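All remarks here apply to the structure that follows.
One protein chain omitted, others in place.
On to chain A.
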């Protein structure tokens, strides 16, 4: 409701200002985690002289960012979640995607834009840094960059895949859930009944 009023006051809905967000704390924490690992990697040497300390801080920030994006920001900002399950009898792993039931959650366009922008831009930035590290022959940083690439690209792939699954099943679900956007609670109940 607040977000709706603010959207009316300020001009463009879905523009990239955090005031339009319906989960400002989640969004800001998410962006802070995303940015901080990059910033520490880039400018850490100015403040901390020890290479090892920067390495550790960056990796811990990357891990925290991965965890936060996968488990908290993803489902609160856009209502998506993924994880990886292993079949214990064969050892094959497969991906499981979860999305909020259609009609129960209205995804804020600002949140959505921030989310997808951050999720796709971050791997590109790390690819750029990897090229710099290769060209500059700073091989000691390569493991760190490789880890960063692995974590961010995994999240990007999984979330884009998750989004596709969610859209596909939303088309199927829209037929009988189209009228329920009125109230979250009612939508939830009806969704459970129809499932």
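By our rule, contacts are C-beta pairs under 8 Å (C-beta built on N, C-alpha and C of every residue); 3 or more make two chains touch, one makes a residue touch a chain; residues count from 1.
What we mean here is this: contacts and distances are computed from a predicted model.
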From "Protein phosphatase 1 regulatory subunit 19", "Protein YIP", "Protein MAK10 homolog" or "Trafficking protein particle complex subunit 2-like protein", the hidden chain's UniProt protein name: "Protein YIP"
Touch with the omitted chain, as defined above, among A:96, A:117 or A:131: A:96
Candidate in contact with the missing chain, chosen from A:32, A:48 or A:168: A:168
Touch list for chain A against the chain that is not drawn: 50-52, 55-56, 59-60, 63, 67, 71-72, 75, 79, 81-82, 84-86, 88-101, 105, 140, 143, 157-158, 161, 165-166, 168-169, 195
